[in-house]
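Removed from the display is one protein chain of the complex; every other protein chain stays in position.
Think of it as A and B in the order they're written, each chain with its own count starting at 1.
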Amino acid sequence: MTGVERLGTWLVWTMAALCAVFLLTPLVVTSVVSFGSSAVFTLPPPGWSMRWYERLLVARGLMESLATSLQIAMLSTAISLVLGTLCAIGLVRGQFPGRDAISTFLVSPLMLPGLVIGIAMLQGFKVMGLRAAWPSLLVAHVVITMPYVLRTVQSALSLFDFTMLDAARTLGCSYLRAVWRVLVPALAPAYLTSGMFAFLASMDNYPVSIFFTDAWTKTLPIQMLQFVEERPDPTIAAISTGLILLAVLALIIGDRLVGLRRLADF
Amino acid sequence: MTTAADNSTRPQRDWTAMLTVPAVAYLAVIYLMPLVWLLTKSVSGPDGFSIEPFMHFFSDPYSWRVMTNTVTIAVGVTLVCLIVGYPVAFALAWSRGIVQAALLVAIILPLSIGVVVKAFAWQIVLRRDGIVSQILVGLGIWSEPQRLLFTETGLILGAANVFLPFMILPIYSVLKLIDPHLREAGATLGASPLYTFRHIVLPLTLPGAVSGIAFVFSMSVSMFVIPSLLIGDRFQTLSTLTGRSFLLMRDERLGSTTAVVLLAIAVAIVLASTWISRRLGGRS
Partner (left out) sequence: MTASANFLRVNAARKSFGQVLVLGGVDLAMPRGELVSLLGPSGCGKTTLLRIIAGLLAADGGTVRLDDRDITTVPPHKRDVGVVFQSYALFPHLTVAENVAFGLAARGRPKSETAKTVARFLDLIHLSDFAGRSVRMLSGGQQQRVAVARALAVQPKLLLLDEPFSALDRKLRETMQIELKRLLRELAITAVFVTHDQDEALVMSDRIAVMNQGCIEQIAHPLTIYRRPATPFVLGFVGLSSRIDGRIAAQSGGEVAIDTAYGRIAARANFAPGTRAIVAVRPERLRIGGDGLANSIAVRFQDLAFQGSKALLHFDAGPSEQILVETADLAADSLKAGAEVTLSWAVEDTLVYPGPGEGAPS
């Protein structure tokens, strides 16, 4: 190895180590604070205690907002998976003009400011007569989750060898059965990754959701932000640590099922 | 795009095109129409077509301060992510086994955590008595503990922390695809490793970098939760101003105007990056 190569390698690995620390800092800090005894966020904490976790269960509105978020996320992801898969098949197999334009259009919500989309939808829904909070949230979240599903499923489908379906049909399957037994399993990793990211995007979303809440319907991020503004104490850190644990779990399951490297192709 | 559909019969072709209809129709009604509605409303005053709110907005020096704030922060975040993200993408591509797994976890796990969690954590970290302060004092860079919270630097740090994976992963996915024999070819032609890097590897990673820059820049321009928590009301960005207009000040006029400006900037970024990608992709 030449001197330049050595320098470059050293630089790359040092940056990687620093970056890993940098990226994990918020997670570590949050977890540590959540177990601290002090109501003020000092690090290192003066003592250790579980009281913030005890507070979790009685925190007003927390469980409700969690339930709301979970329901909305699961339903909107499911709807996006169905609509998105059908659409992806059409885009990959179809031969009509404007396929690229449609693809870009369906992915665009990712690239545009969520706040603007939220404002537009708020006023649009009013005009359409949709005022109830919960249905509005669901309708809006399908827009949020769709790009994740479409991107991943479309690129997985473009790598899929459709002659496998023909092979299945020559072996006795009807078209639908061939799709179910050949296409869907081949797409399973794509479903998993896109479903996971879509679900997380919905759970995490603030800028769109904020416009569709009312006193009874709040999503988790909105509820959490409210806690931060009203009563900042480590209870929020406890909630956050719980979410971090869920994410770790999801990552382990994801790795078992498709491997970490696949997850990186978001 | 060549597909295996080239031998499909006519009826099947029309039928598969129909499959796109539900998704497209849904987004057209729920997403596109409201956006168009927003745009038309922003240019219609009591007497028909009017760009008066925009004139008012652009003639107000405060507006320019807000826009400068927005762009400055976005540029800062993008630069930090680019400088840190590029080498890390290489580390990810070169690493194997447990090191690669560890790096992947460090990059993907934060993606799975909500932005509220991360912003809140940075609130803790950036305080006067927070970790960053302690470290910098310990290293001797600072003479006394300082607060990074509610500063631009703190905001850039916190935002970069959230958006870094969106710079690393696109570059990494392009790097992965580069034929390993290309570097060997460069070497056997007499090019030093540095020459090979500059003239072969780096140009081939450009599409990934463009993608990463587009993502990070547009997300930085649009971010709402992070500045709300990390920098406070004295420093407004287009996004926080829009949010405040609607949620706090109930000034829908101003909110719609700033929303449209924000939208215009975001669309411009998407168009610019698409154009650049196409220039890079097809050289003949």
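Here is the rule we use: a residue touches a chain if its C-beta (ideal position, glycine included) is under 8 Å from a C-beta of that chain, and two chains touch if they have at least 3 such contacts.
This is a predicted model, so every value here is computed, not measured.
One chain is not displayed; in the complete assembly it touches the shown chains B.
Taking the complete complex into account, B:179 is the one of B:52, B:129, B:179 or B:233 that touches the chain left out. Which of B:21, B:43, B:137 or B:200 touches the hidden chain is settled by the complete complex: it is B:200. Summary of contacts with the chain left out: across B:46, B:97 or B:190, the touching residue is B:190. Interface note for the absent chain: among A:2, A:37, A:104 or A:174, the touching residue is A:2.
Even with one chain removed from view, chain B keeps its contact list with that chain: residues 179, 181-182, 184-193, 195-196, 199-200, 203-204, 282-284.
Convention: only the chains that are shown with their structure count from here on.
Residues 1, 3-5, 8, 13, 16-24, 26-27, 30-35, 37-38, 41, 84-85, 87-88, 90-92, 94-95, 100-118, 120-125, 127, 129-131, 134, 161, 164-165, 168-169, 172-173, 192-194, 197, 214-215, 218, 221-222, 224-225, 228-229, 239, 242-243, 246-247, 255-256, 259-260, 262-263, 266-267, 269-270, 274 of chain B are the ones that touch chain A when the two sit in their complex. The part of chain A that touches chain B in the complex is made up of residues 1-2, 4-5, 8, 11-13, 15-16, 18-20, 22-27, 29-30, 33, 41-43, 83-84, 86-87, 89-96, 99, 102, 104-106, 108-109, 111-117, 119-121, 123-125, 127, 139-140, 142-143, 146, 150, 158, 161-163, 196-197, 200, 203-204, 206-207, 210-211, 220-221, 224-225, 228, 236-237, 240, 243-244, 247-248, 250-251, 260-261, 263-266.
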